[in-house]
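For this depiction, one protein chain was excluded, whereas all remaining protein chains were kept in their positions.
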Amino acid sequence: MAEASRNRKYRIVHYLNQFFGGVGGEEKADCKPFTIQGPQGPGRLLEKLFREENADVEIVATVVCGDSYFAENQESVLREWIPAIRGHRPDLVVAGPAFNAGRYGMACGAICSSLEPLGIPAVTAMYKENPGVDQYRKTALIVESANTVSGMEDAARKMVRLGIKRLREEKIEFPKAEGCFEQGIRRNYFHAEPAYRRAIDMLLRKIDGEPFETEYPIPFFDRVEPQPALAGMKGVTIALVTSGGIVPTGNPDHIESSSASKYGKYPLEGLTTADAGTHQSAHGGYDTTYVNADPNRVLPIDVIRDLEKEMGFKTHPWYYATVGNGTSVDNAQKFAKEIAVELIRDGVQAVILTST
Amino acid sequence: MSYARPHAGVQPVTHRWRKIPVSDLGFSSPTRLENGKLFIHIDELIGLLQSDPNIRDVRLAIARPGESVRIIPVKDVIEPRLSLIPDYPVFPGVLSAWDPDANGILSGEIVSLSGMVVTTVGSIVGFQEGLIDMSGPGARYSLFSRKHHLVLDVTVKEGMERHDHEKTLRMAGLKASDYIAGSVMKKLPSTDIRETLVNPEYPGPPAFPRRAGGNGKPRIAYLYMLQSQGLLHDTYYCGVDVKTMLPRRIVPTEVLFGAIVSGNCVSACDKNTTYHHQNNPILLELLRRHGTDWDFVGCVITNENVTLGDKQQSSTLAAELIASFSPDGVIISKEGFGNPDADLMMNCSKIEAHGIKTVLLTDEFAGQAGASQSLVDTHPKADAIVSTGNANEVIVLRPMEKVIGDDRVITELAGGSSKCRLPDGSIAIELQALIGSTNQLGFEGISSRYK
Partner (left out) sequence: MAKEIERAGIPVAHICSIITISQTVGANRIVPAVAIPHPLGNPRLPPAEEKEVRRNLLKKALAALQTPIEEQTVFS
């Protein structure tokens, strides 16, 4: 540990809103950000608790900003004040606690999430229903606090303990153990028991009606409202998208056979069919023999051309392809969002998506 | 020679399993076991394998635990075994015709070499074959790093069609295992470990309500899902392609005899090698404590086919078969990922609909950051899941001094990418690429949880 040779205090910057920063209540929520030298309000409690834990820290600066001002000017505030915070050379940044104050929680979450990628550890705290939790739990460590200021000391103590670990550069493997909200991220670990034994034990409990904990809670899938139907096909532009991995022969963009990190956009112009000479499948999750022999079996160019003539619609001259094998749902979502933006820009009115 | 036919409900099939420990491998003539060291006569084995005209070249290599060795791309891993039951060979139906239902499974003895395995590698047939590291960060993820490997590096003749290529390698591995077993186990050393496994009777004693009586043991069944999606994704039961079968009951210890053979050499992390099937820990544990801690009432194997109709049919029939054993609960293990998640959920929901409790073993594909949804299909009844880890998690593997096989393919493996080679020669690759790392028969201790 570098502690032995440390001959200076740890430097902390604290972020507070207008209320805890001593400016005023809701009527001052539009106050512009400014800096106070040293600790302010709850910062003094934090310093005291750090001392009780034998950590040699100093809150060198407190940044105060009105909740509404932050909410309405987030981008410019971050652009100006993240560098300002860095200018104090902090070893740790503490934001809040924000309890159930929504705008305050969002501001704390945004600040912590901006600092982490810069290598500056940050800690904040808020109540479970604060919208900042859902928004920032994956990118910031958020201690769980009570609903109101009566939980100040408890929250501050947890922030201090977590803060000390981060100052010592300890890896926080499981935030829940530190009093934080779960980040909703799956992380592997080695259990003492092999899985087959855990499965049998879990079954015996379930049979006996004893409580057990599933290792993977089934998630809830959100639904999207169906888009209105097309009034007819004449003159409509439709686009083909596929997750079956049909790419031009040679896979020029090197789309991975599994866990794809990208998608491709390829021309349909002038093609009346797909064949083994022009297209192939990059997908590793199924027997591609049949599709490589006739790629129309996943990307139906031949039939689309026939139907175009019969029904009077147009096919967008570009198709999009990725590999849907072991590709994380997040990536698939990201690709689809980007593809959708382009399709809308290009006047596409409907999509036929083919999967294996 | 008379065939003792077990009468239904009277004589449970019993197998005595003798394990001969192997602590080292070497090349020398003749093939034999001496003081725990297995010696292989190279020319004899290579000659045997090259009698297959499809094989152009075979090289043999040895890999030992702790060595700085990477074996890649792995097709299958097999444990050599010898059946001492006349007319009931190991790998029944594969190397010789055999019908599991003609005379019933016969009781008797089987011998295995423990501590060594036959591993097949060869030029890549398709994506998603995997690697085994014998030391370094990757070694802890799979039991194969603790085995002594006889590696067959097989080159097939030019222009082979992919289905034939896969079959050629599959048969080579099985033949090599048989050769070793036959050569070595004729004279059995006295130092071996033995256990006796008694199978559930079929049909078994009638179920009685556990709660009313209160002293009945829980009745447990096992549904064993097998990959059957086509080329490189196939499994064979007594030589029959599982995708052409309907769900059926098996006598649990059949797996010791290699009744289930892997033709699945993709999805390295969660495909069951032949070794995994031969040593299925769920089956073995259910057998070992059968009669003491529970009544193991039966095992059903089922497939994971590629049409919705087949999935629906298999799950309905599997659920009915399982229900016919009147279990209180069922363990369900899956193989592979993606659309087999749909089979898993159908099996789960249909069995639960019979009033039977289920626990599922499955791995996860939650993205490299672990932030994505882990399974592609779900069901509210799937409330008891054991996770065998997130296969997308990235691991950095140190460069190895020796590669057996060909590691240029590493960027093509599922879980690899064009960016995975690091400047110092390490590779950053997903667990997907490591053989057995998220095995869903539950061999390993890895799991995943919310951070």
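First chain written, first letter: the chains are A and B, and each begins at residue 1.
Operating definition for what follows: a residue touches a chain if its C-beta (ideal position, glycine included) is under 8 Å from a C-beta of that chain, and two chains touch if they have at least 3 such contacts.
Since the structure is predicted, the reported quantities are computational estimates derived from the model, not experimental observations.
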{"item": "Contacts of the hidden chain among displayed chains", "value": "A, B"}
{"item": "Identified contact with the non-displayed chain, of A:Cys108, A:Ala122 or A:Val348", "value": "A:Val348"}
{"item": "Touching residue (missing chain; options B:Val376, B:Val396 or B:Val409)", "value": "B:Val376"}
{"item": "Touching residue (missing chain; options A:Arg205, A:His254 or A:Arg297)", "value": "A:Arg297"}
{"item": "Missing-partner contacts on chain A, residue numbers", "value": "221-224, 226-233, 238, 241, 243-244, 286-291, 293-294, 296-298, 300, 302-304, 306-307, 311, 313, 322, 324, 329, 332-333, 335-337, 339-341, 343-344, 348-356"}
{"item": "Touching residues on chain B - with respect to the absent chain", "value": "229-230, 306-308, 311, 339, 341-342, 345-346, 376-378"}
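In this section, only the chains that are shown with their structure count from here on.
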{"item": "Chain A partner contacts - residues on chain B that touch it in the complex", "value": "126-128, 140, 162-163, 218, 220, 229-233, 266-267, 281-282, 285-286, 294, 306, 328-331, 337-338, 357-359, 361-362, 364-376, 378-380, 382-393, 412, 414-418, 430-432, 440-451"}
{"item": "Residues of chain A that touch chain B when the two form their complex", "value": "138, 173-176, 182-200, 202-204, 206-208, 212, 214-216, 218-219, 221, 254, 256-259, 261, 284-289, 325-326, 328-331"}
